[in-house]
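Mind having a look at this structure? Questions to follow.
The block that comes next holds chain A.
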Amino acid sequence: MSLEKRPNGLESPLRRKLLLGTAAASVASLLPPRAWADAFPTAQVNTTGLAVTDIDVTVGILHSVTGTMAISETGSVEAEKLAIDQINASGGVLGRKIKFIQEDGASDWPTFAEKAKKLLVNDKCASVMGCWTSASRKAVLPVFEQYNGMLYYPTFYEGLEQSKNVIYTGQEATQQIIAGLNWVEKEKGAKTFYLLGSDYIWPRTSNKIARKHIENVLKLKVVGEEYFPLGHTQFNSVINKMKLTKPDVIYAIIVGGSNVAFYKQLKAAGIDLSKQTLMTISVTEDEIDGIGGENIAGAFACMKYFESLDNSNNKAFVSAFHKMWGDKTVIGDVTQAAYLGPWLWKLTVEKAGSFDIDKIAAASPGVEFKGAPEGYVRIHENHHLWSKTRVGRARTDGQYDVIYETADLMEPDPFPKGYQ
Partner candidate 1 sequence: MPNNTDFVLAVEGVSVSFDGFKAVNDLSLYIDKGELRVIIGPNGAGKTTVLDLICGRTRATEGAISFKNQYIGGLKEHEIVKLGIGRKFQTPSIYEDLTVFENLEISFPRGRNVTGALFWKRSEEIIARVQEVARMIFLGDHIDRLAETLSHGQKQWLEIGMLLIQDPELLMLDEPVAGMSVSERRKTAELLKEIIKNRSVIVIEHDMKFVESIAHRVTVLHQGKVLAEGSMEAIQANPKVQEVYLGH
Partner candidate 2 sequence: MFMGYSLGEIGSIFAMQAFAGLILFSVFVLMALGLAIIFGQMGVINMAHGEFMILGAYMTFLTSHLFQTYAPQAFAGYFFVAMLVAFVASGAIGLAVEWLLIKRLYKRPLDTLLATWGLSLIMQQAFRSIFGAREVGVQLPDWMMGSLQVTDTIEVQINGLFVMTLTLMITAVVALLLFRSRWGLQVRAVVANRVMADAAGIDTRRIDRLTFGLGCGIAGIAGSAFTMIGSTSPTAGQAYIVDTFLVVVFGGAQSLLGTIASAFTISQSQSTLEFFLTGSMAKVTTLLIVIGLLMLRPQGLFVLKVRK
C-alpha cells in the first residue's frame, strides 16, 4: 500500500518532459492503469498537497440533499456519481481512482460556504462538483478563490461572473436566450412578448437580456414584464393581463413550486399552449415531473440539452443513468451539465498532466469532451462552455421533442456588451 516513497525509475528529465507534453494523455491512455499511475508520480502531479495518492484522488460533491433545493439538486448528485463511476471503470484519472466526499449544503448558503471550506481545507479535495443556485455559488466563490480550489458548476445561470476557480458547465444567459428568441421570431413570426419571472437575479438578468435583444436587435415589442416572489402560487391576475395584451410569445422564467401553479392556472384559464406560444428557459424534464406533462404540453423550452436528444452519446448516457438510478428518473439540462463536470476535470487533468489547480485552470481553455451527451463541448477562455442551443417542445409524457438546434456552437459571453 505505502508506495508513495518508492524510488521511481521513470523520473528522468527526458521522460518527464515527454509525459508532460500535450501528447501525454494519449500516450498514457495506451498504458494499463497501474503503469499509468507510475508514469505520473504523485510528487510531480500534485505539488500543492491535494488529496492525491498513488492510487486514488479525492473530489468533493457539494449539493443540497435536504431543504427546499434538494428537489432540484438530486439529479446533479446522481449524474456526478454516475460520471465518477464511469471514469473509475475506464481507468480513473492519471491512473488514480476517484473517491468522493459528499457534503450537504442543506439549501442554506452559509452551509455551502462552510462545507466548501471543509472540502478544500480539511479534505484537500482536488476538485469539487457542486452548487445549483446562484446564491450558493456566490457564497462559495470567495472560498474557492481564497483556498484555490476548483469548482465545476452545472446550472444555467445569469452570467456576469468569471473566475479562475470555476468551470461553468451550464449555459450562461445569452447562450440560452438569444438563439431561442431568434428562432421564435423566425419560425413563429412573433412580434410581441410578455416577460415573466420569479423575483431574483437569474430571471431578472435573463429577462433584461431578452428585452434588450427583442427591442434593440430584433426591433420587436415587449408588452409586459413581471416578477413574483419565490413560492408564489396565484397567477390569475397576470393571466388576465396577458389575455388583454395578447402577446405573441409568453416568455416565462418561473422556478420551483410556482411553476406548478403557473402552468396549471394557465391551462385552467383556457390558454391553450398549442395555440399560444410560450417559451421558457427554466422548465427542464425534472420540473415537468411536478407540473404534470398534460399541463405544459405544447410549450417551448430553450436550453442546451433534452433527454430525448438523438445521438449515440446520449443514448448511452440515458441508459447508464437509468440503470444506476432507476427507470423513473428523468434527466434535465442541469443533470446533464453536472455529468460533464467530472469528465471535463479528468480531461483537463490529463491534458495538464497535473492535479495542481493553477495548472488545470490554465489548461482548461480548449479542453474538448467529445463524449458529452449533448454532443460536443469545449471549454472557452472564460471557463464557460461552447455548446449548441436547442429548442424543445413539451409532450404530454413529460419529455421534449427537439425541434431545432443551432448550427454552430454558441459562444459563451458572460459579460455581454450591449446587453447590460
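The candidates were selected such that all candidates are chains of the complex that A comes from, given by their letters.
Following the convention adopted for this analysis, a contact is a pair of C-beta atoms (placed from the backbone, for glycine too) under 8 Å apart; a residue touches a chain by one contact, two chains touch by 3 or more; residues count from 1.
Quantities reported herein were computed from a predicted structural model and do not represent experimental measurements.
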Original post:
Given that every candidate in 1 or 2 is part of this complex, which one actually touches chain A?
Top reply: 2
Original post:
Once bound in the complex, which stretches of chain A touch candidate 2?
Top reply: 67-68, 70-71, 74, 199, 226-229, 231-234, 236-241, 243-244, 256-261, 264-265, 267-270, 286, 289-295
